[in-house]
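Read through the structure below, which is laid out as structure tokens, and then see the notes.
Here the complex is missing a single protein chain, while all its other protein chains stay put.
Naming follows writing order (A, B and C), and every chain is counted from residue 1.
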Amino acid sequence: MFIEKVMPRFSETDALGHINNTVLPVWFEAARAPIFKFFTPDLNPHDWKLIIAKVEVSFVGELFYGDEVTIKTSVEQVGTSSFVLRQEAHQGDKCCAVGKTVLVRYDFAAKAKQALSDTEKASLQAHLTPES
Amino acid sequence: MFIEKVMPRFSETDALGHINNTVLPVWFEAARAPIFKFFTPDLNPHDWKLIIAKVEVSFVGELFYGDEVTIKTSVEQVGTSSFVLRQEAHQGDKCCAVGKTVLVRYDFAAKAKQALSDTEKASLQAHLTPES
Amino acid sequence: MFIEKVMPRFSETDALGHINNTVLPVWFEAARAPIFKFFTPDLNPHDWKLIIAKVEVSFVGELFYGDEVTIKTSVEQVGTSSFVLRQEAHQGDKCCAVGKTVLVRYDFAAKAKQALSDTEKASLQAHLTPES
Partner (left out) sequence: MFIEKVMPRFSETDALGHINNTVLPVWFEAARAPIFKFFTPDLNPHDWKLIIAKVEVSFVGELFYGDEVTIKTSVEQVGTSSFVLRQEAHQGDKCCAVGKTVLVRYDFAAKAKQALSDTEKASLQAHLTPES
């Protein structure tokens, strides 16, 4: 499991006084950097190998400005050319949002999906979501 | 069905050359304004009555800077205190993203969900997703 | 003068109840599209010819969710390889923010600024800020 810390930004609040729902996909994408490095170790966008097929966020509780948020990222499932991540955003001792993202190994030149290599699969499988 | 037009912004592109995936929830929220008006006709945030329980976006094709996007919003399902919206983002003649959002009628003072009124239900049901 | 309309998005508000200050540079960039077309008529980012040297925004009044904003863009000054835009954001009958942006004609391959062509200068000069 990967743990990333995010400090909410004032610009990420909305008129209801808490973090706007559209910010969660942004934080979750930011927290996927350790996963991105399995595919592009130097994070060079010209050498990118992933596209996103689906994003899903369940909002469990409000998130506020002023307190650090912890994003926990784990791998839920590994397929032939795609995989599913589970991400949680915690503030204080509360899980406030749960995300699932389907990412696809992609060849941008050929504009086609590609099979995950054995190395990539192994990297992902080393971070499977713990059974609860 | 509600039709809203969005002109992609340069700041909404990413280093892969198209619209970043995190922008879709932003566009979809913007295109929910006609739905928001069923609950808060003047859109005054101090009189807000909805919270978001879940957001889901499926990415079907790339979206580009330079061409207008059409967002189609319809009501997929109406429950007791919540409802589900379906939204599509079209560019040219292609559907590039499909979103589903679960919204809940909420009493911010009491911090509790509330039943949808008959008027609210009727407003929503007048915009049901057409059967395909 | 170019006139563009922007409908504020809920995600652009902040916890103080109005539009967050960081949104103005985003709206102003979006409203520069007609200027961008002088340089890249089809707005293809691969054929981009401008970089930004400086941005400045003065905040004159609050901007709110729920009412359309009008962005007025004019050309304040045309130099050899750069030009200055003036932009105003109006809501209701009030000017709420004034922006100035310095843009530079740039050759991305050579990584060097370039002189504006006579055609580009003429296009810009046709939209000079009216004397007040």
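Some points to look at:
By definition in this document, contacts are C-beta pairs under 8 Å (C-beta built on N, C-alpha and C of every residue); 3 or more make two chains touch, one makes a residue touch a chain.
Keep in mind that this is a model prediction, so the values were computed, not measured.
Taking every chain of the complex into account, the chain not shown here touches A, B, C. From the set B:T22, B:S58, B:Q91 or B:S123, the residue in touch with the chain omitted from the display is B:T22, counting the whole complex.
In the full complex, chain C contacts the hidden chain through residues 14-16, 21-22, 25-26, 29, 45-46, 48, 51-59, 108.
Against the chain not shown here, chain B presents residues 10-11, 13-15, 17-18, 20-23, 65.
Where chain A meets the omitted chain, the residues involved are 7, 9-11, 13, 17, 26, 29-30, 33, 36, 42-46, 65-66.
Here, only the chains that are shown with their structure count from here on.
Taking shared numbers over all numbers used, the chain A to chain B interface scores over half, which places it in the same class. Put simply, the C-alpha centre of chain B and that of chain C have 28 angstrom between them.
Computed from the mean C-alpha positions, the centre of chain A lies at a distance of 33 Å from the centre of chain C.
Multi-chain contact residues, meaning those touching two or more other chains, occur in chain C at positions 10-11, 13, 17, 65.
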